[in-house]
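Note that this is a trimmed complex: some chains were dropped, and none of the rest were shifted.
Chain nomenclature is as follows: A and B, assigned in order of appearance, with residue numbering initiated at 1 for each chain independently.
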Amino acid sequence: AGRLATREELPFIRDRERDTHKGNYGHVLVIGGSKDFVGAPAISSLAALKSGAGLVTMAVPSCVAGMVSGRILEVIPLSLGDEDGYLGKVALDEVLTMIDRFDVVAVGPGLGMGEPVKAFMDGLIKNCPLPMVIDADGLNNIEPTALIKSKAPVVVTPHPGEMARLTGRKTEDVNSDRINITREFTRRYKATCVLKGARTVIAVENRYYIIPTGNPGMATAGSGDVLTGVIAGFIGQGFSPTDAAILGAYVHGLAGDMLAKKRGEYGITATDIASYIPVAINELKKRM
Amino acid sequence: AGRLATREELPFIRDRERDTHKGNYGHVLVIGGSKDFVGAPAISSLAALKSGAGLVTMAVPSCVAGMVSGRILEVIPLSLGDEDGYLGKVALDEVLTMIDRFDVVAVGPGLGMGEPVKAFMDGLIKNCPLPMVIDADGLNNIEPTALIKSKAPVVVTPHPGEMARLTGRKTEDVNSDRINITREFTRRYKATCVLKGARTVIAVENRYYIIPTGNPGMATAGSGDVLTGVIAGFIGQGFSPTDAAILGAYVHGLAGDMLAKKRGEYGITATDIASYIPVAINELKKRM
């Protein structure tokens, strides 16, 4: 049931069709940020754009909006209600009211921890009718059982530490049994689970994939935010959430590998990786 | 009467003349932005600069000014009166008072929707003595009959959805009869009409052009804002509005094609396209 996600196994990346417009490539809503973290949702937003998404809106609490609105000119900023520097119930209502403008949600980068965020995440998972990619503090503020209540497909992208908290294990235990734990998570919580780390594992219903790309130079701040944005970007472009997860993880790793080949593994940054996403997609398409 | 806008048909791009200064290349006024959209007027401003404009002023409502003023160092920021986060009547008066500083107006990117914007656009079209390029929410807030009242040549750059609203049709009906609808619009409303989409159509008085450049990788947020800026930039440099529209659309598409050839069609961003405008002009000039 498991296999290395070789190029032959990957979802096929089609040429973009001629008679299309930006609406055909999805409107990604990235939700993140807090008084504790500012740049993370911007990195995800940039990555979504670089994966080919048609439109990206970045929703952050108002305390953060002034710092990052206009930072990436193509991204539409959305300032949400702020509960002591975090997204909370007011923000939740705002998002749900306008949710039908979007095609996919990426939530988590930089949300921070606390009761407001827990309420936000709980309400979002229960009520969001769109496919969601949940990462980072989006995962740190929920119990995994909450995922079962989701109305639409969910992709979760924990790193081993996040997975440990979600499953009540120690991080080393997660790492010593990566495949089974990922598969169990997907089976139990009905969410495509992407367990990051050296050799990312992705479990979808009855199968799992091991991603052959990636290198330890990608162990850098914001690298995961890029992955989140790319997966959401691919969902927006019509890939199924599971295909988007597999392809996103492969492309993210390939971008890092191309950077490492060019410049070595030291000092790769998340914006470097994001800037190489188009290059990696192009390289992969050529080989398909 | 119609033809493919091949290189031979394009308005000739002259060498810049030796004894010239920035005032010879036009002062473009870009008007846009609202509490809903921040980066769009900056993308148009950048594109105008990259097309060769001598000076660019970017006018936005005051709520946006702090986010983008200084973002592009060469652009002169202008903070206008803000009506609940939108440009309205106060902003209109401010613009008209200083309108003789400028040579051409590009209006629309990121204006948002609402009564203040309708009043702004209505007053601007009636009173602006300069050639105007109207795009995006600049079109979404007007009735096309308003264009007849304009005092100077107007170029409109709707995408099919905007054209559908303007003409009371469905988007699919616009797309199934692109040439005739574009020609009819130009004839009826006395505005050079640029209907975007795969194979952009441009109608000028008795003729129309089909632009052979461009690719679906350009279906991305802000791509249209680049086109708006480039057309305005060419008007500022002395091209007639219709020549600027044809040349601008050709160059915009060529920039995208050069990017796609280099890096593939996935993940092209509007700032990428803007940065390639000089490269595309240079390439086109060589071939002329």
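Rule of thumb we're sticking to: contacts are C-beta pairs under 8 Å (C-beta built on N, C-alpha and C of every residue); 3 or more make two chains touch, one makes a residue touch a chain.
Nothing here was measured: the structure is a model prediction, and the numbers come from that model.
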**OP:** Give the total number of copies in the whole complex, keeping in mind that only 2 of the identical chains are shown in place.
**Re:** 4
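Note that in this section only the chains that are shown with their structure count from here on.
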Original post:
To bring chain A onto chain B by a C-alpha fit, how many degrees must it turn, rounded to the nearest 5?
Top reply: 90
Original post:
Cα centroid separation between chain A and chain B, in whole Å?
Top reply: 34
Original post:
Within the complex, which stretch of chain A touches chain B?
Top reply: 13, 15-25, 49-56, 66, 69-70, 72-77, 277-279, 281-282, 285
Subject >> Complex contact set, residues of chain B against chain A >> reply: 36-40, 42-43, 46, 64, 66-68, 71, 159-161, 175, 196-198, 215-217, 219-223, 263-271
